[in-house]
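Missing here is one protein chain; the remaining ones are kept as they sit in the complex.
Order of writing sets the chain letters: A and B. Residues in each chain are counted from 1.
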Amino acid sequence: MSWTQFFFYVFAGLSLLCALMVVTRRNAVHSAIFLIITFFFMAAVFVILKAELLAAVQVLVYAGGVVSLMLYVIMLVKAEEASQVKQNLGQIAIAAFIALLLALQVGSIVYLYFAQKPAGKAAVEALKYGGNTEGIGALLYTKYLFPFEVASVLLLAAMVGAIVLAKNRLER
Amino acid sequence: MVEIVIVTIVKLLIYFGIMLLFVAYGTLAERKVAGHIQDRLGPYHCGPHGILQPLADGIKLFFKEDIVASASDKFVYFLAPALAVVPPVLVLAVIPIGDSITIGGKTIPLAVADVNIALLYFLGVTSLTVYAIMLGGWAGNSKYPLLGGLRSAAQFISYELILGLSIIGVVMLVGSFNLIDIVRYQKDMWLVIKQPVAFITYMIAAIAELNRAPFDLPEAESELVGGYHTEYSSMKFALFFLGEYANMVVSSAIATALFLGGWYAPVHWLSFIPGPIWFLIKTFALFFFMLWIRWTYPRLRYDQLMGMCWRFLMPVTLLNILGTGLFVILKNGGL
Partner (left out) sequence: MAVKEEQQFKELMAKGTSLGKVDEDIMRETIRTQDYWINMGPQHPSTHGVLRLILSLQGERIVDTEVVIGYLHRGTEKLAEARTYHQIIPLTDRLDYLASPAMNFGYVLAVEKLMEIEVPERAEYIRVMMAELARISSHLLWLATHALDIGAMTVFLYCFREREMVLDLFEMATGGRLITSYYRIGGVAHDLPDGFLDKVKEFCEIFPKRVQDYDDLLYANRIWLSRTVNVAKISAEKGLALGLSGPSIRGSGVNWDLRRANPYSVYDKLDFEVAVFDGCDVYARYLVRRKEMLESCKIVKQCAEYLEKTSGPVMAKVPKVLKPPVGEVYMATEAPKGELAYYIVSDGSQRPYRLKIRTPSFANLIALPEMVKGHLVADVIAAIGSIDIVLGEVDR
């Protein structure tokens, strides 16, 4: 087993462990902390896979931005109340279904790998451009321009919607 | 392989030492500068001109009673101060203090890691500082720190954007996220001349992110008593303090690399002075600038701070990016 593989299994295992902690902690703030750590280990996995840009963005956007906004809300809920929130919300059936889908997806990737079928080409393709920052940039602005723009417009609409909702409340 | 590991460890230790020294004497510099600005002397009793003051402060903080707030969330309460110190130390890895040196026929680059996404790494890692403040504010289970934590979260996220956007102008000109490439690009002309707006917005955003006056709202002592670290004492408090100064050093160092030509001398005939010394001098100049500002201006109000970020700095940085883009296109021969 090479060092790369060794570190991959360490980080992957730790990120799974922390992900488990996220859903099992009773205190929402603790969950959020474990979520940050999970994102960190995932970034480490990205680095091992030579996707540094993804790793940096993972830390910057998810660990640095998204979770801090989540914490912002969680912190305003009283600690005693937060630990008493009902954890089981009757979503077991849906959750099980989604988990099954996910398991199938992962399973298919593992199957394809062992069946020696070619895996996705994106990562290799990106490296052609000389660095994965430029690679991702070039792909986003050529091949995937349309989905990229659609995603931006969607986010913009969501932002405007959120502002309208909040503003209505304030003015009423 | 072994050689690389040893060299890296040695470099890390040296840089860590430099930073600790910088931080320790940064606190002394702060008090001395404040003293002289305010027509007094500052620390004077520990050693000649108070040189040993940081040591005395350290000993004092170390031996203070460590009070743990009884109603606090212990796990988070202990975690937060540690988090405050981690990001600046992590950023050390990408700071290009000099070009390279040759020892025994081997060329050793002076930066710890030559990462091609150094700037993104810097942004990503510093964005974690906010957790130290937020969690520190929350963990004490007390109202003033919570208010401080909330303020800082909003402030930090907003100014993080400005920081990132001001850097983009530089990245567009240089065409790389690599700090070493960026410094090499400035061999003949510092980027502060090509990107003055970006430099100013970067400095404002950096000071705001560091929670320093005039943007020190999360710890505004006259309003929120002490802000997020109100419930902390002894070394835990000292760690928050260290984190702030370490962040100042790191921000100044990154600004030096981005805008002030890194290790290059300002004029050619001065280049007999080694690069790392220039780097430290420039970093200290920016550090001093931050101190100077702190002791000159009153504090902004929270809503004014956010207003300044979104209504003024945001459009300015965006315009700067547009202008830089136009410049790059024209330079490369139009569309």
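Convention: a contact is a pair of C-beta atoms (placed from the backbone, for glycine too) under 8 Å apart; a residue touches a chain by one contact, two chains touch by 3 or more.
Remember, it's a predicted structure, so these values are computed and weren't measured experimentally.
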**Message:** Touch as defined at the start, partner being the missing chain; which of B:A80, B:I157, B:A213 or B:L286 qualifies?
**Reply:** B:A213
**Prompt:** Among B:S100, B:S271 or B:Q304, which one is in touch with the chain left out?
**Reply:** B:Q304
**Complete:** Sole touch to the unshown chain from B:V7, B:L20, B:I37 or B:M314: residue B:I37
**Complete:** Note that subunit B touches the absent chain at residues 34, 37-40, 143-144, 147, 213-214, 216-217, 220-225, 295-304
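Simple rule for what comes next: only the chains that are shown with their structure count from here on.
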**Request:** Please compute the C-alpha centroid of subunit A, do the same for subunit B, then give the distance between them in whole Å.
**Result:** 28
**Request:** Report the residues of subunit B in contact with subunit A in the complex, numbered from low to high.
**Result:** 73, 75-76, 79, 115-117, 120-121, 123-125, 127-128, 130-131, 134-135, 137-138, 141, 146, 149-150, 153-154, 156-157, 160, 177
**Asked** Within the complex, which stretch of subunit A touches subunit B?
**Response** 27, 29-30, 33, 36, 43, 52-53, 55-60, 63-65, 68-69, 71-72, 75-76, 79, 131, 133
